[in-house]
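Coming up: chain A.
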Amino acid sequence: MTAGAALDRLAAGEVGAVIAELDIGRAWLVDPVSGREGAGELVVRDGMIEAITWLEGDEAAGVDPGGIVVAPGFVDLHAHLREPGDEDAETIATGLAAAAHGGFTTVCAMPDTTPALDEPGVLARVRAAALASGSPIELLAHGAVTVGRAGEQLAALGELADAGVVGFTDDDAPIAMAAILRNALAYAGALGLPIVDHAEDRALTAGAEAHDGYVATVLGLRGWPAAAEESAVARDLAVLADVVRDVPGARLHLTHLSTAGALELVRRAKAAGLPVTCDVTPHHVALTDAWLAGSRSWAWDAGADPWTDGSAVAAPYDPGLRVNPPLRPAADAAACLAALVDGTADAVATDHAPHTSVDTDVEFGAAAPGISGLETALGLLLAAVDAGRLPLARVVAALTAGPGAILGGRSRRRSFGFVEGAPADLVVFDRSDRWTVTPEALASKGARSPLIGRELPGRVLLTVADGRLAFEDA
Partner candidate 1 sequence: MSGREIMTADEIRRATVRISHEIVEKQAGTAGLALVGIQRRGVPLAQRIAESIDEHEGVRLPVGALDITFYRDDLSMIAQQPVVKGTDLPFDLNGLTIVLVDDVLYTGRTIRAAMDALVDFGRPQAIRLAVLVDRGHRELPIRADHVGKNVPTSREEVVRVHLAETDGTDGVEIERAPAGYGAPTVEAVG
Partner candidate 2 sequence: MSVAEPMAAAGASASEPIVAPGTPEVDAAPETQSVPWSHRHLLDVDRLTADEIDLVMRTTDAMREVLARPIAKVPALRGRNVTILFYEASTRTRVSFEVAAKNLSADVVNIAAATSSVTKGESLVDTVRTIEALGADMLVMRHPASGAPYLAAEIFGGSVLNGGDGWHAHPTQALLDLYTIREHLPPVPAAPGEPSPALLAGRKVVILGDLLHSRVARSNIWTLTAAGADLWLCGPSTLLRGFEAWASRGAAGRRFTVTSDIDAALRDADVVMALRIQRERMASGLLPSLREYAARYGLTRTRLAAARPDVVVMHPGPMNEGVEIAPDVAAGPNSVISGQVTNGVAVRMALLYLLAGTRT
């Protein structure tokens, strides 16, 4: 039976309900673990993947990657779910609903809550909220590196590790003191967990609003130099190189890298064997700082000058474009894309950062930085695939096996591919369909996105997490 017909059988399903039977026939399957993709069929029974069948020859005719695609459920290493402390912007319940809508079945929450997630009690609150939401999405969490994320004193890393965090970070603050970073890498390395750093030298970004370049100069916005990210990454790598001599298990993950310079440093560090991984966001791949001037071209289609190339179709200074790190010029976006292609970037992470309109319906300089990215991540990446800039298999890998490897066994999921007999974690999406991003269409509460009004390729039809229904397209 075709995927469409199989999905119809679920019409009456409730979120959280175990999938009794799901027959996906004649769809394009992508398995990032085995590396195999092609026409296939997949059967789920009582929440478990019962059978995966790859179709060959005549049977495979008429099935192509431009139609219905089935992938393992996506993994987001970096999402701000705002609860506890800022529930007006997002709650864990609405955040997980947004994740499911975006095809994510595993989400890692960031510890910049109020109170910060720097001791197991807060983690317990977060888990309780996830349970109460009834969502089957797997919610993991990072612990803070320092107490209160204040950057001065190590948090209870051991207790947090025992409680089950998947790593440590002070995001959205950098680990400013090199000595703290060094100690954290060593300590966490012995616990088998990575330090995740938001690489930013704040001395260079005080008051900064937009990437320090041509667009910011003309728009009169305070510049955010690429050097602020590059120098922080260089420092982090140097400290890591030092630490691994004593603690071979130390691991560093650099999140939301946005500059060509920083990605090149990671590329060389990996070639030299350093245990570093990194992720890029969908918005740093697809958008550029020209959007601040009113351009709405994808990064790979960007012209040379939004004031003369005709790409400025929207009003400038959209506060929804303010983000940390800032949107960069097309060359940096191209570097993020290239990093995904060659594997320098191990994963795509959304850095989902919702805000209420109080913080975003303001002048650009006062806008809270952040893009609600869980629901638009797939669409942005598929736009790159449609443009021939990124293979579909790489997108799936960057959203599943890539981040899965970084989670290193801390997820309930034993595999990030398709495994017969394992609970079903999968996403079914239709590449031949498109959807328009509107506040109503978004499940995220602080539905702030510069993509509102925009049509994106690919529509998520079904998300199954841990064998249970997470999202079904109406």
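These made the cut because all candidates are chains of the complex that A comes from, given by their letters.
Operating definition for what follows: a contact is a pair of C-beta atoms (placed from the backbone, for glycine too) under 8 Å apart; a residue touches a chain by one contact, two chains touch by 3 or more; residues count from 1.
Remember, it's a predicted structure, so these values are computed and weren't measured experimentally.
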item: Candidate number, among 1 or 2, whose chain touches chain A in this complex; value: 2
item: List of chain A residues in touch with candidate 2 within their complex; value: 209, 212-214, 216-223, 304-305, 307-308, 315-317, 319, 358, 361-366
